[in-house]
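For this depiction, one protein chain was excluded, whereas all remaining protein chains were kept in their positions.
Chain IDs A, B and C follow the sequence of writing; residue 1 opens each chain.
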Amino acid sequence: MTITHNGLLSAIDRIAAAMERDFDMLNAADGALGDGDLGVTMTRGMRAISETKDDLPEDIGMALFQCAQAFTKSSGSSYGTLVATGLMSAAKTLRGKDHIDPEDMSGLIAGARDKMQERGKAALGGKTVLDSLDYLAKALASAENKATAAAQAVDTALKDFRDKPATAGRARIFGDKSIGMDDPGMLAMQSVVKAAVARH
Amino acid sequence: MTITHNGLLSAIDRIAAAMERDFDMLNAADGALGDGDLGVTMTRGMRAISETKDDLPEDIGMALFQCAQAFTKSSGSSYGTLVATGLMSAAKTLRGKDHIDPEDMSGLIAGARDKMQERGKAALGGKTVLDSLDYLAKALASAENKATAAAQAVDTALKDFRDKPATAGRARIFGDKSIGMDDPGMLAMQSVVKAAVARH
Amino acid sequence: MKKILNSPDAYVDEMLAGLIAAHSEHYQMYGDSGKVVARAKPGKPGKVGIVTGGGSGHLPVFTGYVGQGLLDACAVGDVFASPSAEQMADAIRVADNGAGVLRLYGNYGGDVMNFDMAGELVEFEDITCSTVLLADDVASAPPDEAEKRRGVAGMVYAFKIAGAAAEEERDLAAVTAVAQKAADACRSIGAALSPCTVPQAGKPTFEIADDEMEMGMGIHGEPGVWRGKLQSADEIANEMMDRLLADMPLANGDRVSVLVNSLGATPPEELYILYRIVKERLDATGARIIMPLVGRYATSMEMSGVSFTLCKLDDELERLLRAPCDCAFWRVG
Partner (left out) sequence: MKKILNSPDAYVDEMLAGLIAAHSEHYQMYGDSGKVVARAKPGKPGKVGIVTGGGSGHLPVFTGYVGQGLLDACAVGDVFASPSAEQMADAIRVADNGAGVLRLYGNYGGDVMNFDMAGELVEFEDITCSTVLLADDVASAPPDEAEKRRGVAGMVYAFKIAGAAAEEERDLAAVTAVAQKAADACRSIGAALSPCTVPQAGKPTFEIADDEMEMGMGIHGEPGVWRGKLQSADEIANEMMDRLLADMPLANGDRVSVLVNSLGATPPEELYILYRIVKERLDATGARIIMPLVGRYATSMEMSGVSFTLCKLDDELERLLRAPCDCAFWRVG
């Protein structure tokens, strides 16, 4: 599962399409536990990235950096800022390379998770996108088939956290009422990852 | 139908009681063609007059002047100001007397009508309290039985004007929609006059 | 729309008590008749007094505009109800600094009767009064019956301009003349989206469907020129400007001030959206905009909607409009 420049471009297309498809679902999920704009955030962000596609440099680190910038300019929503933070973390590590090696995936995602945690100051285990990334990083560390493992990890994360209360972001104020409900950010990450690995 | 100091006091009692009785009716009538406060205005005004009853001087002109003052202080509504203007007009003419002669009634009411017209700048025939007073003055000029004539005059005025449009006060803005509806001020005058002559 | 109050009957008295508790440097109560507010620091001896009055529920109108360079005193009634002649007489008494008093207020039947009667009461005390009526609402009568029009937000300009003239120690005739000039220079129109509730009535002043608005509605809910589907901000602004400019055309080189006013609940965000069009339309006439005002200057409690007022200025009016004034709701200079 080496990711080349072209691989990145086609992953962007798949993710952008998935976000258009999931627009209402993500707004609704965020509407139940937040302000209902996560579908807006994700479509806007992916459209902004798609628009820069032709200008993305061969340096895959620089390319991810530009994706992060495009996403962050498209809105100020928490999720957008967190995603951009994660992308920047990976971008820094990858700078100077023209592809991503499969065995580096786990480390890149763990690094992103940590930077995003610094940014959002939420604890791991708090039922946020951080937990999805944490599951991802751990699954990718050992898995043979990275794509299958990734798709399974985001599903498992959702399942494992569904019955816990939210403790970060706007969902925090719902406290125990959030038990049984999926975190919108984890749902978005599920869609993103499955689209990225073409398992949707 | 000579009105003495005691006659004035008992008329005040009867009018005050009639206003309490007609509170909702007058508010409703004014609600349909205005701001719905005429019952409030009349009960407040008559309560204020009732409170001064013990202090009303024997001079019937001075007594009416004090009634006018009490009414005017109790609210700033158009009807209150018009009634007070009419009372003051009568008060000026009567100053120095200790009673009202029946044959002076018509002239006193005509004088009040004219002063009220000056105050409110509305035309006669405009479907207002002025028209009730105009009918009253004319009926009293010739009638043998003043009380019966007065009670009939306020009824006739209402009947004659019911199907004309209002042209003065807040009711003016309803224009032709006011056709078929009684002017609240004329209704109030009907109650006042009938209570005054004990024909209610 | 819900209200925060204790007893409906106490609404106005408690409001005034709080106003004076909060802003004792600006306002004080006067006299025994109730609901009469005067400047905390009276005007100089020899300054013409200016009084106004009318129903409560329109803050900052009327009471709020008592202050330096503005009004000397004000009598208010219950919500949307005229104060009594006695209260108005008290307002005139406290406003008088020996140079006579201008009665400057909106053209409503009850207020007119009571201010006239108040004038007769204080005549006995040798206080000379003059009168200028505001009748700026173009939706309330056609131009050939302009004297029947109701007074609305234009009074803010008249208060400001007359107040500044009085501060210059002009005599009663001169202050009255410039107040009349200001009143004549104002045209207003309103549009309402939802009603307010008069505390003593306990129910909304009118009913209007969720997708409707009413063009030209008066500040107490008086019927307007049409009721229909809620339009876009730009459509609303353009129609209101059409109506104002038809009544008082502006030409290249004219000067005009404009007030974009919320009737209460409509937030400033939406006033600014409207202001884009107001400015565009005024710019298109070639007139120059002087000191535009955007905010809540004359309201109907929690009614939602807006009014626009144009005030056409000459040298004198512009200078007086820009002169200093100070009250708890408005400061210039």
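The working rule: a contact is a pair of C-beta atoms (placed from the backbone, for glycine too) under 8 Å apart; a residue touches a chain by one contact, two chains touch by 3 or more.
From a predicted model like this one, the values you see are computed outputs, not experimental measurements.
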Displayed chains contacting the withheld chain: A, C
Residue of C:K41, C:K148 or C:R276 touching the missing chain in the full complex: C:R276
Residue touching the undisplayed chain, where the options are A:T43, A:S78 or A:S191: A:S78
Of the listed residues C:E167, C:E222, C:E302 or C:E318, which contacts the missing chain in the full complex? C:E302
What residue numbers in chain A mark contact with the hidden partner chain? 35-37, 40, 69, 72-78, 80-82, 84-85, 119-121, 168-170, 173-174
Interface with the unshown chain - residue positions in chain C: 1-6, 11-12, 14-19, 21-23, 56-57, 59-60, 64, 193-194, 210, 213, 230, 232-234, 236, 260, 264-276, 279, 292, 294, 296, 299, 301-302, 304, 306, 331
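In this section, only the chains that are shown with their structure count from here on.
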Chain centres from averaged Cα atoms put chain A and chain B apart, in whole Å, by 80
Go ahead and note the Å separation of the Cα centroids belonging to chain A and chain C. 56
CA centre of chain B versus CA centre of chain C: separation in Å? 33
